[in-house]
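In this view, the complex is presented without one of its protein chains, the others remaining in place.
Showing subunit A:
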Amino acid sequence: MGSSSGEEGEEEWVPPSRRPELADVAPLPQADGPCPVVSIAYRGDFHEVMDYFRALYAAGERSPRALRLTADAIHLNPGNYTVWHFRRVVLEALDADLLLEMHFVDQIAESNPKNYQVWHHKRWLAEKIGPDAANSEHDFTRKILAMDAKNYHAWSHRQWVLQALGGWESELQYCNQLLEEDVFNNSAWNQRYLVVTRSPILGGLAAMRDSEVDYTVEAIMVNPQNESPWRYLRGLYKDDNNLLVADNRISDACLKVLNKDWTCVFALSFLLDLLRMGLQPSDELKGTIEAMENSDPETGHADIAVAVCSILQKCDPLRINYWSWYQTTLSS
């Protein structure tokens, strides 16, 4: 059982019924009803803390002892949103120290990193604190992401802090770091896209596209069986299919990957998209596809896109219906 008010205390936890400060409070039991639906059995401590909480909540109390009790309730169940609400009301009434409060919620968040209430509470606080909170919030999400680099809540919070409070300067570098640690991290690729398209200091997608294509192609060459950079590549060209088709680096990348591993579904799929967008296959590319087909005497197609589709149906049987549908779109 944690101690109240965010103290790191080694002190023994005192149940509410034995706290002098709460001696005048009559605890309120839960009004469960005669035959509770999906009923829950309660444990002693939990019972007691919540009975006292209910009493103070019902009385509309806004005191330091109420604040302390909400900390107990939060430690017991940080998902209890009603306790968080009440805590915020008390914090406002007491005009409490917001930085101290952020320290308190950070401790809860560290052990409950996927809890919606803690992240919302942090955002509520950060909004009040303002741009001064940017650095510490970025430090905090960095810490959480170091434990789980794909934590959706942490990413949402980080994105909000960037856009509301700033701190873009080192964000691209941060994405580089995360991708070095795990190039398969889809969240990091998503963040990269956010930075490249929305950072006020990088110049926007058009300015960044060239270097980003190089970066992404390199990531693909190291690990072709990685869904994220292939999608990222598409994102770099947004709706501009002509530019995408014209960028030789990309069709070259597909070819290089397929020469090493002709079953790479992402490369085949990307190639298919390029062909459908009007890519004129080089002789080398035609040769590679033919060689794949020669491995299977059954498939012999005049149309290279149809050939690729046919290969995909064999290489990715889980999605055979998708690839056969794709093939039907090629007849036009």
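Everything that follows uses one rule, which is that contacts are C-beta pairs under 8 Å (C-beta built on N, C-alpha and C of every residue); 3 or more make two chains touch, one makes a residue touch a chain; residues count from 1.
In this text, contacts and distances are computed from a predicted model.
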Legend entry - Candidate names "MRAP2 protein", "serine C-palmitoyltransferase", "Geranylgeranyl transferase type-2 subunit beta" or "cAMP-regulated phosphoprotein 19"; UniProt protein name, chain not shown: "Geranylgeranyl transferase type-2 subunit beta"
Inset, instruction - Return the single residue from A:S228, A:S251 or A:Q327 that touches the missing chain. - result: A:S228
Legend entry - Option from A:W155, A:Y174 or A:Y215 whose C-beta touches the chain left out: A:W155
Legend entry - Missing-chain contacts mapped onto subunit A: 30-43, 46, 54, 57, 76-77, 79-82, 85, 88, 116, 120, 123-124, 150, 152, 155-156, 159-160, 163, 184-187, 190-191, 193-194, 198, 226-228, 231, 234-235, 238, 259, 262-263, 291, 295-296, 298-299, 311, 314-315, 317-322, 325
